[in-house]
Each structure stands twice: as C-alpha cells, then as structure tokens.
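Here's a structure for you.
Note that one protein chain of the assembly has been removed; the remaining protein chains are unaltered in position.
For chain A:
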Amino acid sequence: MQTKNKSNGHGETLTAKDFATDQDVRWCPGCGDYSILKQIQTILPSIKVPRENIVFISGIGCSSRFPYYMNTYGMHSIHGRAGAIVSGLKAVNPELDIWMITGDGDSLSIGGNHLIHLLRRNFNLNIVLFNNQIYGLTKGQYSPTSPKGQISKSTPFGSVDRPFNPITLALGSEGTFVARAIDRNPVHMREILSAAHDHKGASFIEIYQNCNVFNDGAFEEFTDKSLKDQNTLYLENGKPLLFDNDSKGIILEGFKPVIVDMDSYSPDDCWIHDEEDKIKASILAEFFDYTEERGKLPRPFGVFYKNQRNTYEQVFQDQIDLYRSKREADLDSLLSGNNFWEVK
C-alpha cells in the first residue's frame, strides 16, 4: 500500500481529503460503511495527532477493509484478531493513536475473547465496531447480533440463537467508555468519535451500520423518518432522558425504566443521564431487551458509560521504569549469573 508523501501533519493543516488513499473504495454502493469512513476522515484533522502516529488496525470482514482507505499507518490482519494485535502494538508503542476497526462477526464471534480482554486491560485506544447484524463479506450468514428468527443463508428457517447485546458485553468487560452511534446520523457519530478519542482508555463504539445487500433495513426503526423519533433516545450527560421531540421522557421506578408523557411530567422528574453511573448505564444497555412484549423502550444512542481508570500501557511502563531505576541493566552480569566459576 502506498502513500502520498506530501503532507505529514506537522504544522500543516490537514483536511479530511488528506486522510483518503488513492485506493478505490470497494464497498457496495449504498453501504453504511461509507458514512463511517467519511466521519472518521472528517474528525481526524481536528484531533491534532501527526499522521504518522495514527494507526488503523482491523480484522476480517467488510468493515475491516477500512485501513486500506486511510492515509495513515494501517494493518488489515486476520479474522477476529485485531484486538490482540492492537494490544501488542500499544504495549510497545504507547504514543501511537490506535483505531481498531471491526465488525459484529469479527469481534463478537471469532474474536470475542480478545475484545473482552482488550476492554478489561483498558489500553488507551479506540474500538469501532460496525454492527450490521450479518456476515456480509461471506455473503449473508446470520451473525451473533442477528435477532432471533433472522432468515439468512445459513438460517433459511430462522436463526435460533439469542443475539448479543454489545453494549452489555462491553460494560461487563469493564469497558471504560461505552457508546453507540448509527451510520445515518453523521453529526452525532462525529461527536461520539471525538469523545471516544478524547477518552483516555479503551473506547468502545458500537455503530449500527446498514448492510443494504444482505440485511437491508435492519435498523430501519432508528432511521426511517416516520419511526426514528419514537424509537431512538439520544443520551446527553447531565440531561434528562427525553425523546420523540421531547414529548416523552423516561423515569425510573426503582430499577424499572418507565416511559412518561411530558404533558404530565417536567424534565426534572425524568432520569438524568450520568455517564459515570455504571448501574444506570447497565439499565440503559438493557433497553435493548425491552421489546414489544415487555413494553417497548426506545434504543439509546450516545455515551452510556465513561470512567477513568489506569491504562494498561501506563502501568506496564511504570513497572519497567521502576525496576530500571532500581537495578542496572548489565548484560554481562545477567549472562554470568551469581554462581559462575572459572576453569583455569
């Protein structure tokens, strides 16, 4: 892969275009991936990181072609393993600005183990998970986020699997920044991407992304003009949970979220979003499970949870620095050990 070598980000003002490569983007026309690519290219100039310090690492899948289209350092690796590769890279090179690009099959199925440990260790990097609820690159098998009953090539009579809730998984894995965005709301996506980048720790962003070839309309209720207002809830820190053009709100009755009509309630009565409250974040994550039968709740978008914790690479390096200051690194005394003898 090659790079135009003209602008490198030092003292130069880069634009979104500077982050595009000369490679043709080969996603299907109309794919939600285009929007994500565009939003990331748009926010990168504002993060003020030299281009050569930015690295995109992906696994395998449609989403994972992403690094080829970014004029930065990049690696398109193997299925599910981007999480392990970024861990090693960040551990040895903490100053790099690393973006891991992955999908629902890549990180929630074959690479599930790496994702949970990546979040647990809290490397300071960004994880962007494109969730289209289908295997696109392999042409249409159901994925670990496909709803039960999904008709796909491998489930002609409907899937019998229960789907993963990626937000719950990220919270359960001790993620320190857990958010959701959607391809059709670019302004909001850019906000979330920037917030994720600003967070010091592993930032996990699930992005609902429409696969218009194999799973078109999977997120229609959150994007269709006539449906999205009543089905989406945009989270803002310190603000009440209001939706449907502020005509409805959410209150908490104990641990139970209840929808109320704002004609009879004031915003102060509503649940005020607190990004640092993990218990409330867990309840918000569970909105996912409130289907028609349970009393439908809107799907939250935005930052569910954010908290500061030591990053792995920092503690890792601190320990090395400590022992470096305590004991000289003398290779000859290491080789000889303490119990050598001499044959004369």
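Note that in this section a contact is a pair of C-beta atoms (placed from the backbone, for glycine too) under 8 Å apart; a residue touches a chain by one contact, two chains touch by 3 or more; residues count from 1.
In this text, contacts and distances are computed from a predicted model.
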### Query
Hey, which one's the missing chain according to UniProt: "2-oxoacid:acceptor oxidoreductase subunit alpha", "Ger(X)C family spore germination protein", "Imidazole glycerol phosphate synthase subunit HisH" or "NitT/TauT family transport system ATP-binding protein"?
"2-oxoacid:acceptor oxidoreductase subunit alpha"
### Task
Over the whole complex, note the residues of chain A touching the chain we left out.
1-6, 8, 10, 21, 23, 50-53, 55, 57, 60, 67-68, 70-78, 81, 83-93, 95-96, 113-114, 116-117, 316, 319-320, 322-324, 326-329, 331-332, 334-337, 339-344
